[in-house]
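See below for the structure under consideration.
Every protein chain but one is kept in place in this view of the complex.
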Amino acid sequence: MTTFGESHGVALGCIIDGCPAGLELNKEMIQKALNRRRPGVSPDGKLNASVTARTEADEVEILSGLFEGRTTGTPIALEVRNTSQHSKDYGNLDLTFRPGHADYTYDIKYKGNRDYRGGGRSSGRETLARVAAGAVASQLLAQYGIKITAYTIKAAGISAEKRNLSQIEENALRAPDNEAAKKMNARIEELRASGDSAGGVIECLVTGCPAGLGEPVFDKLDARLAHAVFSIGAVKGFEVGEGFAAARLKGSENNDAFRMAQDRVTKATNHAGGILGGISDGDDIIFRAAFKPTPSIAQTQQTVNRDHKDTDIEIHGRHDPVIAPRAVVVVESMAAIVIADMYLSSLGSKLDDLK
Amino acid sequence: MTTFGESHGVALGCIIDGCPAGLELNKEMIQKALNRRRPGVSPDGKLNASVTARTEADEVEILSGLFEGRTTGTPIALEVRNTSQHSKDYGNLDLTFRPGHADYTYDIKYKGNRDYRGGGRSSGRETLARVAAGAVASQLLAQYGIKITAYTIKAAGISAEKRNLSQIEENALRAPDNEAAKKMNARIEELRASGDSAGGVIECLVTGCPAGLGEPVFDKLDARLAHAVFSIGAVKGFEVGEGFAAARLKGSENNDAFRMAQDRVTKATNHAGGILGGISDGDDIIFRAAFKPTPSIAQTQQTVNRDHKDTDIEIHGRHDPVIAPRAVVVVESMAAIVIADMYLSSLGSKLDDLK
Amino acid sequence: MTTFGESHGVALGCIIDGCPAGLELNKEMIQKALNRRRPGVSPDGKLNASVTARTEADEVEILSGLFEGRTTGTPIALEVRNTSQHSKDYGNLDLTFRPGHADYTYDIKYKGNRDYRGGGRSSGRETLARVAAGAVASQLLAQYGIKITAYTIKAAGISAEKRNLSQIEENALRAPDNEAAKKMNARIEELRASGDSAGGVIECLVTGCPAGLGEPVFDKLDARLAHAVFSIGAVKGFEVGEGFAAARLKGSENNDAFRMAQDRVTKATNHAGGILGGISDGDDIIFRAAFKPTPSIAQTQQTVNRDHKDTDIEIHGRHDPVIAPRAVVVVESMAAIVIADMYLSSLGSKLDDLK
Partner (left out) sequence: MTTFGESHGVALGCIIDGCPAGLELNKEMIQKALNRRRPGVSPDGKLNASVTARTEADEVEILSGLFEGRTTGTPIALEVRNTSQHSKDYGNLDLTFRPGHADYTYDIKYKGNRDYRGGGRSSGRETLARVAAGAVASQLLAQYGIKITAYTIKAAGISAEKRNLSQIEENALRAPDNEAAKKMNARIEELRASGDSAGGVIECLVTGCPAGLGEPVFDKLDARLAHAVFSIGAVKGFEVGEGFAAARLKGSENNDAFRMAQDRVTKATNHAGGILGGISDGDDIIFRAAFKPTPSIAQTQQTVNRDHKDTDIEIHGRHDPVIAPRAVVVVESMAAIVIADMYLSSLGSKLDDLK
């Protein structure tokens, strides 16, 4: 998968290479995934407090790789045109580096050649191409019974107390706990009112993944997931299974006993999060990602400008006060892409795989 | 970098491609790094309680890529022969899957074709090749004033209270706090006596890294570090800067203000851990990795065997009761390899880089 | 560079990754290159005998990676919409495999999932994306004085007798010899009249390329050029410098003596074609590619259909009776892409390249 596009450029999109031929591709499912990623839209389809309104349609177009509804094995190009990017007032973003953003690092890396409009390539809008590609990967994985579900388990310091997956799309936070979501929302509203923002943690559950995905050393399945999830902007932490908590456990607590159940090798517990030695063990894969608070806040902040003078900045406009709910879709997408990739690349690991 | 080798095979080693020509390579520094990785040797050169004795020399040999003491730009092959692998008793590791290990997942992935002796390719001994390659990368980075230092900040549930880097090599835990190290050691001895093991957290500090390393989207510097560190066995979590703590902070707390200082752009704080938008910002890079407790423990554990029958296992022999202290060298090595790689690949990001 | 698109799909295009920031990109030059690739248009802008008419505009759109006329270092997406693909009669191409085409091999590789309209992904129209990317690479190389020129030296068995580069765009064959071009044209007209087609040979000259491009073993500059040129459909041979003729020479004839000239190392002759040991030597790079005759011919041919029955096929419609003249632009494009790539990847081959 290769992507392109800036927040306020002509279009964003991706090319997907290596998708097997013969997959019946449902364009509506791609569009639906993109709609879930759109800002300002709560799961019930209404605008809501925690996320801000944006009117862009994000309509996907399939440019290649599909014939009579099925993939042909050749590159699949997906594209979304930017429609509401015209006549914007970008304030002084061309001159002043926003704290917590990539403005300064892009500026120095590319020697001032930078599309500052809406953050350009570093905008969260870039994830649109990932979601489109992820929706293709998800459809491939669905053929093999692999399902990926992410949800917010922490926002603004408040944790979900349960994992009721059926509630995820019932609240604006995409938390598996409607009660907790209500409290998160209230706290976030307070923060927004004071010109501030909140961070969050997303958990992701992969069910139906067969044992044997992942390469022994450098391309361990968890290493590839870590790479993919950390490539999402605003991610500051990643953990699998017990994660950082494992560092506090004893070996006798953390090890998962193997047990036979209905002629299958299973684990009595799943502290490992479904990955042993970098290879999937057939159990549920569970990982979490920490998102920092939205860096664009209304409060006045100290910064410097391109002329290297100290100055202040106030960032106005529509910004999510918390990134996690929308990022849920992006995390699912990146997980789907990695697992589809590892599924395909694991073909041929043993002599029997060849005809 | 490509590596090869099993715990009890003929040799382990690596090929390093793309190291610039003209680097004066100090073989002693590679050997010293390998010695730091060796089990059973405390920083003061004595055997000690927390880590177990092994007598293997791990002598490195440079097979290619060096001429009259300098790199020639061609592949550098490094090799360490296994010397103490003969006439071992592997118990029933060929038949029984150790909980928390990769035995089962390798077995299913490779359909039973598995070198079970000492864990084969999944053994911690595999990291030897990483350390050798890392020692080359470190020497390259040293030319540009980039220095990488890792240390244990948590073990067996006990945290280092300070970051006194000069104490790291003064205690067996490689903690930057001799007092805390003493407590960790005592707790670990208790665990070992009860046939158990402990987890830990390693922190890594990169100083002198210029701004501008990292690619905007998929090959963000933190994504590459996450990949590299998660490819080390037993790692279950990775975070940069505030990491998971950032999820609890407000935007106004987590954002780092930019300030001019001596004509340079600096940050008033470093919650970001030196990386903004996936690109280094010129500040210190700080990340942490969580290691699970050593899975090889003396207590009796439930498991299954290759015939898919429930059974018990007791793992005897020399095993570190905590992985972190030795992994410190491996974390440094992986960080050095990634940063050297990003340093080289960032050449050509702007027109001025070309002559 | 990654490309996508089928002959009669929605669009064709490419994503270019790694183009340095700060390059002033001239869209007109990209369009001009695409126009040179268009069928049915002779260099003088008139329709002509040797190549057939097609009315598609092939208008390029730049979707990303450019800001205020300069590259930003982020992915550059280029796209051309297909406009004349509607309401076509594809005859029985869905059922019958054309001899000399990829119909059968695609069919078996992708198990019948194949966009047969106009050849789909295997159509020569796919080269449009290469030409767009090549025009970007050429503009980058122009900054460093590197210039690439290809031309037809043989068509329908008739050879160019001279290398007058100023005549290339004066004749429909893009031959550096107007006299020879006239003879080629006449012979091709005869073939076309008899429902047949002709092959040809293209030569490519790269001037201004510095010494030192190419990697010592597997990514030799000539190996990369061979790969790139052979990836163009219909290419059956590739050679550098003396090429196949070198096999007939003696060492004393084929070796190029080194001589100092104006304080520079030069070669008295250039049998090597500018590449020694896979690395550019600073001299002109010269290579040739053999193109087979257009496989789509009007004569009745024997073939099989998808039901695996023997049958006959007659291919009508607008087909170039010779591929070479249009492929000239494609060869130039692939050479530009490879050399730009090697230019960028050769940064960092010696310690001095790093700051």
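In this document, chain identifiers A, B and C correspond to the written order of the chains, with residue numbering beginning at 1 in each.
The definition used in the following text is that a residue touches a chain if its C-beta (ideal position, glycine included) is under 8 Å from a C-beta of that chain, and two chains touch if they have at least 3 such contacts.
Bear in mind that the values here come from a model prediction, so they are computed numbers and not experimental data.
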{"item": "Residue in contact with the excluded chain [from B:Ile15, B:Val217 or B:Ile275]", "value": "B:Ile15"}
{"item": "Options C:Ile16, C:Ala77 or C:Ala102, residue touching the unrepresented chain", "value": "C:Ala102"}
{"item": "Positions on chain A where the hidden chain makes contact", "value": "18, 20-23, 73-74, 143-144, 216, 343-344, 347-355"}
{"item": "Positions on chain B where the hidden chain makes contact", "value": "2-6, 9-13, 15, 17, 21-22, 61-65, 67, 70-77, 79, 109-111, 113-115, 120-121"}
{"item": "Absent chain, residues of chain C that touch it", "value": "3, 97, 99-102, 104-106, 108-111, 113, 121-122, 126, 154, 157, 191, 195-201, 211-212, 214, 216-220, 222-231, 233, 235-244, 246-260, 263, 265, 268, 272-273, 276-282, 290-297, 299, 301-304, 308-310, 346, 349-352"}
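Keep this in mind: only the chains that are shown with their structure count from here on.
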{"item": "Proportion of interface numbers common to chain A and chain B (over half same, under half different)", "value": "same"}
{"item": "Taking each chain's C-alpha mean as its centre, the one farthest from chain C", "value": "B"}
{"item": "Between chain A and chain C, centroid-to-centroid distance (C-alpha), Å", "value": "39"}
{"item": "Whole-Å gap separating chain B and chain C, where each centre is the average of the chain's CA atoms", "value": "47"}
{"item": "Shared interface positions of chain A, touching two or more other chains", "value": "3, 109-111, 113, 121"}
